[in-house]
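This part shows chain A:
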Amino acid sequence: MSIKFRMLVGAMALALTGGVYAAGEHGGHHGSGGNGAGEPGDASDVSRTVEVVMYDNYYEPENISVESGETVRFKVWNDGALVHEFNIGSAEMHEAHQQEMQMMVEHGVLKGDHIDHDMMNMDMGDGHSMKHDDPNSVLLEPGESAEIIWTFTEASDLEFACNVPGHYQAGMYGDIEFK
Partner candidate 1 sequence: MGKYWSSLILALALPVWGQAEEYNLSVDRVMIDTGGFVKEGIGYNGASPGPVLRFKEGEEVTINVTNNLDEMTSIHWHGLILPFEQDGVPGISFPGIPPGETFTYRFPVVQNGTYWYHSHSGFQEPAGAYGAIIIDAEGREPYRYDREYVVQLTDKHPHSGDRILRNLKMSADYYNRQQQTVGDFWRESSEQGFLATLRDRMMWGDMRMMKADIEDVQGFTGLINGKGPEQNWTGTFEPGDRVRLRFINSSAMTYFDVRIPGLKMTVVQADGNNVQPVTVDEFRIGVAETYDVIVHIRDAKAFTLFAESMGRSGYARGTLAPEEGMTAEVPELREAPLLTMADMAGHMDHGDMDHSSMEGMDHSDMEGMDHSSMESMDHSSMEGMDHSAMESQGNPDPFYAPGSGLVPAAANGGKFLSYADLKAQKPLYEEREPTREIELRLTGNMERYIWSINGIKYEDAEPIRLQYGERVRFKFVNETMMTHPMHLHGMWSILDVGEGKWNPIKHVISVAPATTVYMETEVDAPGEWAFHCHLAYHHAAGMFRKIIVEGGPDESVKSLTKAAEAQDGGES
Partner candidate 2 sequence: MMLRLPLAVACFSLALASPATTWAAPSDGGHNAHRHTVNSFWGVSLEEFEYRYSDSDDEVAVWDGDAFFGSDELKFRWIFSGEWEEAHDAFESLENQFVVQTPISDFFDAKAGVRIDTPEGPDRVYGVLGINGLAPYWFEVDSNLYVSDEGDASIDLDAEYELLLTNRLILSASLDVLVALSSDREIGLGKGLSSTETGLRLGYDLIDRSFSPYLGIVHERKYGDTADIARTSGGSKEDWFAVVGARLMF
């Protein structure tokens, strides 16, 4: 199942149940459905490392060039005072994910400057939780860092973005350009 599809299901379930988080937990692997974002990469395929620093509501750098088929290791630091996300996807994927993140804020999982991991992992009653462990993203508290290894399978319109509510809208996104 592709990320996009799962997110769509998530968004639909969200709309249907009026508030039960239904996606977000990562079950299998991604990328086979040709959604264009790419797929989790293998460490052995990494051609280079790109360092990304997250500040309060912007990234440095704001532009990253990749080649089709390239596998990149992203080292991501959160140098801000707030929780931020680094998420690779299309504008539509980000939009869908933003609704999930909104739920996390409404349920108190995501506070301004920290993540309530206990609550995030809590079973919400139907086998679902608010876990944030999709391989195309990391969600970091201030001071934290993480890595993502990602293979850009094909050229498409991609952005890296922070989907903490309001952050993307305020301009916390960067462009991924295919050479």
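These made the cut because all candidates are chains of the complex that A comes from, given by their letters.
The criterion applied here is as follows: a residue touches a chain if its C-beta (ideal position, glycine included) is under 8 Å from a C-beta of that chain, and two chains touch if they have at least 3 such contacts; residues count from 1.
Just so you know, these numbers come straight off a predicted model, no measurement behind them.
A.B. asks: Would you mind pointing out which option among 1 or 2 touches chain A in this complex?
C.D. replies: The touching one is 1.
A.B. asks: Taking the touch rule as given, give the residues of chain A at its contact with candidate 1 in the complex, in rising order.
C.D. replies: So the residues of chain A touching candidate 1 come out as 55-58, 62, 81-82, 112-113, 165-167, 169-173.
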